[in-house]
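Structure below; questions to follow.
Left out: one protein chain. Kept in place: all the others.
Per-chain residue numbering starts at 1, and chain names A and B are given in the order in which the chains are listed.
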Amino acid sequence: MEKSIKKSSLSVSPNGLEKKTSSKRLEVLKTYKIYIGGQFPRTESGRFYTPVNATGKKLANVCLSSRKDFRDAVVAARSAFGKWADRAAFNRGQILYRMAEMLEGRKAQFIDELMQQDATKAKAEKEVNLAIDRLIYYAGWCDKYQQLFSTVNPVATSHFNFSVPEPMGVVSIIAPQSDSLLGLVSVIAPVIAGGNTCVVLASETKPLCSVTFAEVLNSSDLPGAVVNILTGKPSELLPWFVDHMDVNATIYCENDSTNRKMLQEKSASNLKRIVFYDTINWYSEKGESPYHIMDTQEIKTTWHPIENIAGSGGGY
Amino acid sequence: MAVARSKTIVSDFSLSPHIDQVGVEERASRFTKRSIKKESKLNGLLLTLNMIDLTTLEGKDTDGKVKQLCYKAMHPYDAIQGLPTVAAVCVYPSMVKVAKKALDGSGIKVASVATAFPSGQAPRDVKIRDTKYAVANGADEVDMVISRGKFHAGEYNFVFDEIASIKEACGEARLKVILETGELGTYDKVRRASDIAMHAGADFIKTSTGKIQPAATMPVTLVMLEAIREFYYKTGKMIGMKPAGGISKSKLALHYLVMLKETLGEDWMNNHWFRFGASSLANDVLMQIVKEKTGLYQAANYFSVD
Partner (left out) sequence: MATRKSNTLKLKFDTSWSYAPAPESKSAATINKQYDLFINGAWQKPSSKKYFDTINPANEEKLSEVAEANEADVNKAVVAARNAYEKVWRKMSAKERAKYIFRIARMVQEKARELAIIESLDGGKPIRESRDFDVPTAANHFFYYAGWADKLEYAFPNRNPQSLGVAGQIIPWNFPLLMAAWKIAPALATGNTVVLKPAETTPLSALKLAEIIQESDLPPGVVNIITGAGATGAAIVKHPDINKIAFTGSTEVGKIIQKAIAGTHKKATLELGGKAANIIFEDAPLDQAVEGVINGIFFNQGHVCCAGSRLYVQESVAKQVIKKLKDRLESLIVGDPLDKNTDIGAINSKQQLETIHKYLKIGKQEGAEMYETSCALPRKGFWCRPTLFTNVAQSNRIAQEEIFGPVLAVLTFRTEDEVIEKANNTPYGLSAGVWTDKGSKIFNMTRRMRAGVVWANTFNKFDPTSPFGGYKESGFGREGGLHGLLPYLNLAN
C-alpha cells in the first residue's frame, strides 16, 4: 500500500511539469549544524572540519564547535532544567516514546548516514533498530525508576521520612566515538528520562547521525534546550565540558586513562559528578539499565513530624 | 480593673497560631533534661511549696475536712522552722466561708471553683450566681471552667462572652480560667482557648479540673505559657498560669519550674503568677525538703495526710 502511494507520487509531479531531463539534477547537500536551545545555529566560531570515511570520502562540512558554543549550550540547558524536571514523569515517558516514533520514521536516513560512515547495511539497520528500542526502553522507565529507588525510612522518632531520586541538573556528555547513533542515544536517554538536561559532544569522526538525531528531537515533543548537541573535537572541548561551574555531572565514554585523570582532576572545581561508561558494550543488555538513570540522580531525604496525640493509638 | 469589652478586642480566634505537636513535645522534654541539684533543688522545692493551691474538690467534702486542709496549708511541716505556706486553698463555693475563717490572717488565699464546676453545663445566670456566691463568701480567687461543648462547636464568641461576664461577676477576685485541656484534644485548640480566655479577661489560665484525664502535662502547659508570653508582648498585660492535676511528684514540679523560668522568666517565678493545682504534691515536696536537710530518704508515714 505504502509502496504504491510512493510510486504514484513519484510518477506524477504535483504541478504536472515533470522534466525528463532530471537525471542531471544537482543533489542538494545537507548542512550539518549544531543544536542549541532548540535552534540550529552554525558554530559562533565560524569554523568547520571535514571528517572522511574509510574510503576517504568527505562526509560533510561539520561545525567545529568552540568553547563559546558550549557555554551557550550550558546556559540553554540550565534554563530548561527546572521545567523539564517539573514535567510529570508520565509526560517525559510520552516524549521519549515520541522521540522513538520520530526516529522510526526517519530510519532510512539514519541507515544511509551510518553506511556513509562505513557501516554495512546489516549493521546499520541493527544499530538504528536498537537505538529506537532503547528510547522505548527508557520511555518506559520514566515513571518507574523512582518507585524502585525510593525508600520510606523507618526512623525511630515520630517523623515521616522518605528518600527519592532527583535529577542532578545539567549534564555534559562526551558521547561514544564509535556506535555514533546507538551510543549517543544510550547516553542521552537515561539522562533526560531522569529529568536532567544535557549538552552532548557527538562522535568526532562519525558526526552525521548526531545532527540528524537533533532534527528528530526538534520534531518530537522534547522541549528545546533539554538536549543540546555539539559537533567538534573532544581534544579541544573536553576540558571545558568538565571545567564549567554550572555543570553538575559529566559523562565520558572512552577508555582513555589520560583523559579520565584529567576529567577527575578538573571535576574538583565544583565537585561535579563524573560517570565513566568506558566498558559498556552498547549492543549488549548492559547497554541499558535503570542504574544508568540513577547515575545522574541525587537522593533527597525529606523529614516531617507525624502528629501522635496521646490516646489516639487506639485507632488500629 | 476595667471589664474586658469584646468590641475593643475583636480577634478571630480561629486564626490563633498553630502548634506542631512533635515539636512542642520535644521542647517540653528538653526541660526535663535539666539537672537540679543541691541548693537549687532546695530553693526550687521551697518555691514549689509556696506555689501550691492545696485542693479538695469532692462531693464528700465537709467543714471538718476543709478545716484540716487549711491547717495543713498554714503549717505544712512544723518540724522544720521557716517553711513557706502554700499559696491558696481551693474549695467548692459552699466551703469558701469555712476556709476563709480557718485561714484568717494567714495571708493564704481562698480559691473557689465556680460556674458549675467541673462540667460547666449550666445556664449562664446560674454560673454568674455561683461566682457571685463564692465571692460574697470571701473567695479571693475564682476558678471557672469554660464551656467546652460550645468551644468545640466553634462558638468562640459564646465562650468569650461567658468568660467576660464571669470576670465581671468576680469583682476584685482574680479569675482563673480552666480550659480542661484533656477535653480539647489538640494543642492547636489549647492555644486557641488560651487566647480566648486571656482576651476575655482571665487573670490566670489553668489547664484542668483534675476530674478529666489527661490533666496537666508539660507540653500543654508550655503551649499555654507561650500564649501568655505572646499576649504579654502584645498587650503588656501579665497573665498567670496554673497547671492542675497530675503533678504529684517534686521532680516533675521542678521540671515545670525549669519550663517557667526558661519561657517567661523571673517576673513569673512567684505565686502571684504561677500556681500548682495539686493535693498530694505538697507532701512529696516536704519529704524532699526534709531529705535535702537531713540527707535521709523519707517515708510517707512521717508526713500528715490531710
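Assume a residue touches a chain if its C-beta (ideal position, glycine included) is under 8 Å from a C-beta of that chain, and two chains touch if they have at least 3 such contacts.
Bear in mind that the values here come from a model prediction, so they are computed numbers and not experimental data.
Engineer: Given that one chain is not shown, which residue among A:T31, A:S163 or A:S178 touches it?
Structural biologist: Touches the omitted chain: A:S163.
Engineer: Which of these, A:V52, A:A88, A:A108 or A:A268, touches the one chain of the complex that we don't see?
Structural biologist: A:A268
Engineer: Decide which residue listed in B:G82, B:G105, B:P123 or B:G236 touches the omitted chain of the complex.
Structural biologist: B:G236
Engineer: State which residues belonging to chain A touch the missing partner chain.
Structural biologist: Residues of chain A in touch with the missing chain: 148, 151, 153-157, 159, 161, 163, 166, 168-169, 248, 257, 260-265, 267-271, 273, 286, 291, 298-305.
Engineer: By the contact definition given up top, give the residues of chain B that touch the hidden chain.
Structural biologist: Chain B touches the missing chain through residues 1, 17-20, 22-24, 26-27, 33-41, 43-44, 47, 226, 229, 232-238, 257, 261-262, 264-267, 269.
Just so we're on the same page, only the chains that are shown with their structure count from here on.
Engineer: Which of the residues in chain B end up touching chain A in this complex?
Structural biologist: 20-23, 185-186, 214, 217
Engineer: Report the residues of chain A in contact with chain B in the complex, numbered from low to high.
Structural biologist: It is residues 157-159, 305-311 of chain A that touch chain B.
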